[in-house]
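Next up is a structure, given as structure tokens.
The complex appears here without one of its protein chains, the remainder shown in place.
Letters are used for the chains, namely A and B, taken in the order the chains are written, and counting of residues starts over at 1 for each.
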Amino acid sequence: MSTTADHVEHADHDHGDHGDHAPEAHAHEHKPDSYYVKIALILAAITALETSTYWVDFGAFFLPTLLILMAIKFVMVASLFMHLRGDSKIFSYLFYSGLILAIGVYVAFLATFRFFAST
Amino acid sequence: MAIIERPSTPALAGSGAPAVVTPSQAYGVLKRPVSTTGWRSWVFTVDHKKLGIMYGVVAMFFFLVGGVEALLIRLQLAGPEGTVLSAGLYNEMFTMHATTMVFLFVMPMGAAFANYFIPLQIGARDVAFPRINAFGFWCFLVGGIFLNTSWFLGGAADGGWFMYQPNANALFSPSHGVDFWGLGLQITGIASLTGAVNLITTILNMRAPGMTLMKMPIFTWMSLVTQFLLLFAMPVITVALFLLMFQREFGATFFDVSAGADPLLWQHLFWIFGHPEVYIIVLPGFGIASEVLPVFSRKPLFGYRFVVFSGAAIGFVGWGVWAHHMFASGLGPVSVAVFSMATMLIAIPTGVKIVNWVLTMWGGKIWFTTAMLFIVGMIAQFTIGGLSGVTHAVAPSDTQQTDTYYIIAHFHYTIFGGAVMALFAGFYYWWPKMFGKLLSERLGKWNFWLMMIGVNLTFGPMHIIGLQGQPRRMMNWTEARAGEGFFNLGFWNRVASFGSLLITIGVILFLVNVWNTHKKSSTTPKAPLDPWDARSLEWITASPPKEHNFDAIPTVHALDEFFHRKYEVDHDTGEVRKIASAEEVLAAEEAKADKHIHLPSPSYWPIILAVSLPIMGYGVIFNRLLIAVGGVILLLAMFGWALEPSVADDSDYDPPVDGGGTSKELANIG
Partner (left out) sequence: MAMWMFLGSECLLFGGLISTYMLYRGRHPADLGPDQVFDIPFTSVSSFVLLMSSLTMVLAVSSAAQKDDRRTNLWLTVTALLGATFVGGQVYEFTSFYREGLGFTSSLFSSSFFTLTGFHGVHVTVGIIMLMALVGINKRGRIPGDKAEVVELVGLYWHFVDVVWIIIFTLVYLIPS
């Protein structure tokens, strides 16, 4: 994974052919399973917290809390489980450009329906 | 030369190859097809050049189909109270004309050039995923055929190319046309999406050594932007088409006002896709223009960086302007103002490009070949189309123009005058590269002038009749209400119909030109290696290119690499002088030829997988059982695909000449 950056940046032909699917974890330092279990536990805890909003009243903090927790979970899975953090930057650019474009376009889209005005 | 050809007899690859597929492993996997000649070599090919040519041929065919549809429309409007078409047929005709031209001609023709030339321009031997590439082409072909079978199965789509709701509802459009339309576009959409993923990966990963992004030929750059637009725009139309399908086939009410729905949802989704689509159509044309202009002006492209960045800016801002198609739909003042501003903004990068092109020609030694003429014509026409476009950005003026012929005039100037003229320039410019023969310049100039005059006669008057109030999609006009004097609708409609005839003759001349060039292929002389004194990498190889494109992958030192290998600047006098001919440059490359080149092997699976899709499509429309049949084929083909090693085993090939050497392989997964 860490090697892919070189491949992509230099676009060296021989490696470039394989850069797309460069052996993901080979050159990367290997994380023990317990590391992933810990992350999963954190994620589970966040999910529990989210679910608790169903019973406990958070008042005005309700919506922001949920959205922030959602974002944290998203980024954690993307960058740790999906190795986006250790990978070539270009993967992050590709993925997040899609994501941000989607958010931008669809928020504007809902705004034209005055979706946010009522709340 | 030490290039290893793949074995040409099927028997050799099938049974002769030792232990490639042992019986215990071969569960149902077809042997690799291996023909290099005959129809099999085309149907099962994964070669980006063959696929590019096939894209081109099929797109050209649909161009003629769409052209006939356009002619019927103009024939109907050539006189008062036209009776050539019935009202229903007229609706189908303009819907299918637009759909065919946009989705089955301009887009795939851009894909044809991108497929053929991107690997050549970046010094690669093929695309990153050759089989996916083949799959994309077959999806496009079967999708196009599927779409057009609707003519024979109860009538084509008739809701206009943007298929507004509730007009496209089962209530108002009871034939299966709209269903065919939705599913057909879904299938061709798969082609675009896979093509986008494939080409972006190719461009980012497979450039020749030394070619940084800022040394990349401009056509490749513009295609890259196009592919990104496709990548992100296709899923949006996919959502819209699915909602449409659920509405028409499964009783959902997404756009049904009586059920409390908002038909604007469709308009938004369609135009969120539709506006990037506009740039998808025109950016490859911009790329071709930026390739052709410097070559025939004998000057480097003026402000390469500006052209690149303005292309990227167009790609980016193109996402924020979709609602300018909907100013008349009651969006509310804030939305209208915002989108109006954004739309005016996008005129800036487009203007930057036009300035760059003009300054490229400025002071150059211009050589007016057919290709160059097409580009100069394109710049003029596109400027007109762009300016009328800015008048749409002004919302109050736009509400006057919405759904009149003024709009028709605007987008035909940009699409025909901009994109299609550039594509024709591409034909004339690259024909010797693709086929090793030059198209006739004499016929070519006739072709250009007929099209140029034809376009202006056809679409120019539409500005006038549009501002006079002739509505778009009006199926006939009457003498009594045509008006008088200069603004007589009848007169200008006749002029437009006459102009369309000139375009037709121009296109026919192009076909004659192609026919002439290849009919007596043994007698017509081969094109010189470098007929235009070109500048970019695709010319550092034989014409037509060998199957593996380059004997040795060239190392790139500069933008316009080929030019810099042929010329150098004399440091004392400052003059440019020639140091090598194209033949010498090529010979130098061939001398370093790689000893062992692996090319991706042909495959049966792409076409099988693609064929399963329209079967499922017919299933949705006529008989749900067919969905299952198509689904089974789809699943089997996917497994076959996954199990097939994408590169045939080493033992399928002759061994490298001297044991080791520089062995090259192309991308594997995919």
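A few points about this structure:
The rule is short, and it goes like this: a residue touches a chain if its C-beta (ideal position, glycine included) is under 8 Å from a C-beta of that chain, and two chains touch if they have at least 3 such contacts.
This is a predicted model, so every value here is computed, not measured.
Considering the whole complex, the residue from B:N205, B:T226, B:S388 or B:N549 that touches the absent chain is B:N205. Across B:G160, B:P235 or B:G351, the single residue that touches the chain missing here is B:P235.
Of the listed positions B:T212, B:T253 or B:T478, the one in contact with the omitted chain in the full complex is B:T253. Not every partner is drawn; the one left out touches subunit B at residues 25, 128-129, 193, 196-198, 200-201, 204-205, 231-236, 238-240, 242-243, 246, 250-254, 259-262, 265, 269, 272, 639, 642-646, 668-670.
By the touch definition given at the top, subunit A reaches the unshown chain through residues 4, 8, 19-26, 30-31, 33, 36-37, 39-40, 43-44, 47, 50-51, 53-54, 63, 66-67, 69-70, 73-74, 77-78, 81-82, 88, 90-91, 94-99, 101-103, 105-106, 109-110, 113, 115.
Convention: only the chains that are shown with their structure count from here on.
The distance from the centre of subunit A to the centre of subunit B, each centre being the mean of the chain's C-alpha atoms, comes to 33 Å. Against subunit B, in their complex, subunit A makes its touches with residues 7-8, 10-14, 16-21, 90, 98, 101-102, 104-105, 108-109, 111-114.
Listed in rising order, the residues of subunit B touching subunit A in the complex are 123-124, 128, 201, 204-209, 211-212, 231-232, 236, 262, 264, 268, 272, 319-320, 323, 331-332, 335, 553, 664-669.
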